[in-house]
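Here the complex is missing a single protein chain, while all its other protein chains stay put.
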Amino acid sequence: MRSVILQTVAPIVLHLTLIFSMFLLLYGHHQPGGGFIAGLMTAVGLVLQWVAFDAEEGERRFHWPWEKFYAYGLGLSALVGVLGLLSGAYLKSSRFELHPPLIGEVEVFTAFLFDVGVYGVVVGVTMAILVNLCIPEEKPEKESVQG
Amino acid sequence: MNAMLPVPVILPLFTGIIVFLFRRSQRWQERISLFSLAVNLAVALSLLNATAGGEMFFHRMGLWPFPYGIILAADRLTGTMLTLAAAIVGACVVFAEGYLSKNERREVFHPLIHFQLMGIQGAFLTGDLFNLFVFFEVMLMSTYALLSFYYNLDQLEMSFKYTCLNLIASTLFLVGVSFVYAQAGTVNMADLSVKIRELGPNPLMLLTAFVFLFVFAMKAALFPMHLWLPSAHSISPTHLGAILAGVLVKVGIYAIIRCATLIFPQPFESLQPVLTVMALTTIVWGALGTLPQQSLKRILAYSTINQLGYIAFGISLLSPLGMTAAVFYIVSHALLKSSMLLGAGLTQKLTGTVNLDEMGGMMQKAPFASTFLLVGFMSLSGIPPLNGFFSKFFLLQAGFTQGAYLVTGLVVLMSLVSLYYNFTTYQRMAWGTGGGEAGTAPVSMYASVGFLASFAVIFGLGVPWVYEWSQLVAAQITRPELYIAAMRNAL
Partner (left out) sequence: MIWLLSITIGFLVATGAYLVMQRRLLQVILGFSLMSHAANVMIVSSGWVGDGFTPIVRKYSDVDPASYVDPLPQAMVLTAIVISFAVTAFLLVLALNVYKRIETDDMDQVRRLKG
């Protein structure tokens, strides 16, 4: 079931979703947004490629190590939590005010790094689930012979 | 000590991630995994030591103000359960190193077992009802995956069944949380305890308590919800079966204890008949269920159901005496049953079967393995110098002291049934002839079984100390005002 329109639009939409997900990721401390929803947004853009083309084509275009995304993401989030121990308790978020040139005053929270970790986990897990559900017929038979 | 509280949660988390990243190198995976488990056991022991004096520890995640944030709390019960979990899971991983052959999906095994441990220890530590749900799910998620370990059809079906049953329980847990939140406006256990007492007895709160009892009874395999346990024990890999029987079901029991003593003390007084009936039916069902079984693992699984009934009976007395007996029972049964399941795994490794009819003459072919199992069976059936006798004895003592003669009489009767099945099982397994030659097994497997089995003797001989400790635990948990006051003071 190939649709030319979808195949033309899907890569463009991917760019838009990526930009929007970055916006959500950066925006979400005081306002709606954050790592989870940004990750889902990115994943939706990627899933659309799988839908528009087929699983093999999607695999070919985005053959990324998704398991590393969630492993490192989880590690980052947990590490940020440990950093919080320095300021009192596990997962305690600290606030810094930076004054980079030309941009002006920027508020930075360590919770943002936590959100980046969550972003990695969500993208990685969603795509790993998708890729695993899309494995072509003969592939798993080779791996799972035990029992 | 307060800053150390998150360690039992963070350490397995990090180990899980690192071990996952090292999945190409089995040797490093093994080393990191075992090192982390050793550190974890040390942390648990130090927590046990720190809580021994009656002091309680609290850790506010993210330093949120008192009733809103997530709180980790540790009292004597937590310390005890953490130590049990750390010791048993550690022994099971050591066992699994010998049990699994070289390329049997190890790369999945180590990360999952650490995430499972994280869930278990988090569930023991948390002081927040919703967070309990989250840690339950972390624990269950890894269990689902570990249950379908070899990916054969039996395991897939069993894992599907187990997942579905637990999904029902999880959904009900959420429903219970929403009931609680709508009424009390908090999910912090200490705060809830106060608010629920203020609200006084009302039918909706009774329903809420019943929902929670149902949910935790599913985890603890009490009567109507025990059906998943036998197949989960017998089809899953042995080391997982040992963790299931030793620790996972105890998490359910632990949650029931927390509900009955801290969160819903008054509604549970009304629910006492329900809990008692559940406990008795579980005892009867478990004892009778062993009789027609052929597989050693299935017999042990039904015996677990039987024993969980005893523990629930101790809790259902809702008194310090009953709680003491229940805590004593939890400690001895967790170590005993995991040692026996590992023993069954050892015999499986040696002879290639768990079917009792195909065994025969194990005492000659595999003297060590059958000695460990002999200790276990004797302790289970209640032969005096071993701890199984004392755990039943204290339970019956508590029952008779409180005047529950009829109920306790039934418990005595069922102990006789368990005496019968334990001895026939052992007889069919160890004596007689038949069966093929026994193979060999690595020393690490013997060591882990022996380590856990030795507690049957140690706790049997050192019964005054263990009983005194159980009394201390029970004295602390049956007075929720201590917990509430400690939390108020600390935060």
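The letters A and B name the chains in turn, as written, and every chain counts its residues from 1.
Assume contacts are C-beta pairs under 8 Å (C-beta built on N, C-alpha and C of every residue); 3 or more make two chains touch, one makes a residue touch a chain.
Predicted model, so just to flag it, every value in this text is computed and none were measured.
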Omitted chain's touching partners, listed by label: A, B
Of B:3, B:42, B:182 or B:413, the residue in touch with the unshown chain: B:182
Listed residues B:66, B:130, B:210 or B:400, member touching the removed chain: B:130
Residue of B:15, B:80, B:159 or B:338 in touch with the missing chain, whole complex considered: B:159
Among B:144, B:368, B:400 or B:423, residue touching the chain not depicted: B:144
Touching residues (missing chain, whole complex) on subunit B: 68, 130, 133-134, 137, 141, 144-145, 148, 151, 153-154, 156-157, 159-160, 163-164, 167-168, 170-172, 174-175, 177-179, 181-182, 185, 187
Residue ranges of subunit A at the interface with the undisplayed chain: 30-32, 36, 125, 129, 132-133, 137, 140-141, 144
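Here, only the chains that are shown with their structure count from here on.
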Contacting residues of subunit B [partner subunit A, same complex]: 3, 6, 10, 13-14, 17, 20-21, 59-63, 104-105, 150-152, 155
Residues on subunit A engaged by subunit B in the complex (per definition of touch): 67-68, 71, 74-75, 78, 81-82, 84-85, 88-93, 144, 146-147
